[in-house]
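For this depiction, one protein chain was excluded, whereas all remaining protein chains were kept in their positions.
For subunit A:
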Amino acid sequence: MSAMPKWADLVLIPLISLSLAALLSALVILGIGEDPVAAVRMMVTGALGSTYAWGYTLYYATNFIFTGLAVSVAFHARLFNIGGEGQATLGGLGVALVCLALPWPHWALALPAAALGAALFGAAWAAIPAWLQARRGSHIVITTIMFNFIAASLLNYLLVNVLRPVGSMDPSTARFADGTHLPTLHDLLAPFGIAFSKAAPANISFLLALAASVAVWLLIWRSRLGYEIRALGHSEPAAIYAGIRPVRTVMWAMLISGALAGLMAVNTVMGEAERLVLNSVEGAGFIGIAVALMGRNHPVGVFLAAILFGFLYQGGAELALWTDIPRELIVVIQALVILFTGALDNMVRMPLERLFLALQKGPA
C-alpha cells in the first residue's frame, strides 16, 4: 500500500512542507518591504544563538511536547482531542492549588505533588467530553473545543473573584513560595561546569517531558492498553470482536491525553511564572495538534516537531522585539508552517507517492 520508503515519509515530506512554508513566509515578508534573510538570521540567533535563546526555545518546546503527546495518545484511538488548551488551563489550576495549599519545604516534594495535581485536573477536564463521546456519541471535537471556552471562563472567574490576593489589581494568584521554585537548566547544568543563562525559563519540566515521551512510547507500543487503544483506533467493530471494551478504552485514552495536556502547566505555571495568570497556556494546546500531526503521533516525531515549534515561537518573539515586522505577521508565519505540515500534508504526499511509484516501476 505504502509506496514510499519510511525515510521519505518521516523526513522528506516534513522537510518539503517546511521549505514551502518558509518560501511563502519569505514572500510575505518581502511583500511588506522587510528583508527575509535578515529575519531568518534574527530568528535563528534569537532562538538558537545563545544559551538564553536555547533556554526559551526549550521552554516553549516543553509545552509543545506535553500537548503534542496529549493529542497523539488520543489520536491513536482516532479521537481528535482539540481541548488541550482547556485541559492545560485546568492543569494550571491544579498546580496553583497544590503550590498554594502547603508551605512546601523543597521543590523535590512539591514537584511530584504539583505534577499529580496538574495531571488530575487535566484528566478530569477531559473526562466529561470523553464520557459524552463514549456513552452518548457526542462528537469529541465539538465537546472538547466547547470545554476550552468553559475552562477559560472558569479560570477567569476564579482568578478575579477567589484566588486574587487582597489588594492586588492583577487577576492572578499570589506568588508561590520559594519552596516550590523549580530548578532551571542554569541550576541543573551548573554542577557540570556548563554555564547556562540564568534568565531563561527552561527548567526541570523539560526532563519531565522527556520522561513523559518515553512513557507514552511504552504505553502505546509496549502495553496491553496501548494495543487496545490502537486496535480501537483502526477499527471499532474489529476491536469489539476481539473483546476490547470501547467505552473503557476511549475513557482511558482521553484521561491520559488530558493528564498529559495538564502536565504542561508544571512548566508554565510552576517553572516560569511561579503564579497562575490568565492565558498561561498561550495557545500551546492548539500548537500540540500541529506538533502531533507533524510528528506522526510518535514520541520521537513529537519531540522533534516540538523543538521546531519552540524555535518558531521564540524566533517569532525575537522578531516582534527587534524588528518592525508586525506581530500579526509572525502569527501568519507560524500558521503557514502549521498549514503546510498539517492540513496540506497530502498536497506534498500524493505527488511524492506517485513519484516513488513511478521510480519503483521504472527499473522493474
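Observations on the model:
The rule is simple: a residue touches a chain if its C-beta (ideal position, glycine included) is under 8 Å from a C-beta of that chain, and two chains touch if they have at least 3 such contacts; residues count from 1.
Keep in mind that, in the parts below, contacts and distances are computed from a predicted model.
Missing from the rendering is one chain, named in UniProt as "Nucleoside-binding protein" (options: "Nucleoside-binding protein", "PDR/VanB family oxidoreductase", "Branched-chain alpha-keto acid dehydrogenase subunit E2" or "Manganese/zinc/iron transport system permease protein"). When you scan A:L12, A:A215 or A:V277 for touch with the missing chain, the hit is A:V277.
Considering the whole complex, the residue from A:A199, A:V300 or A:M350 that touches the absent chain is A:A199. Counting the whole complex, the residues of subunit A in touch with the unshown chain are 45-46, 49-53, 56, 156, 160, 168-172, 175, 194, 198-199, 201, 268, 272-275, 277-280, 282, 317-318, 320-322, 327.
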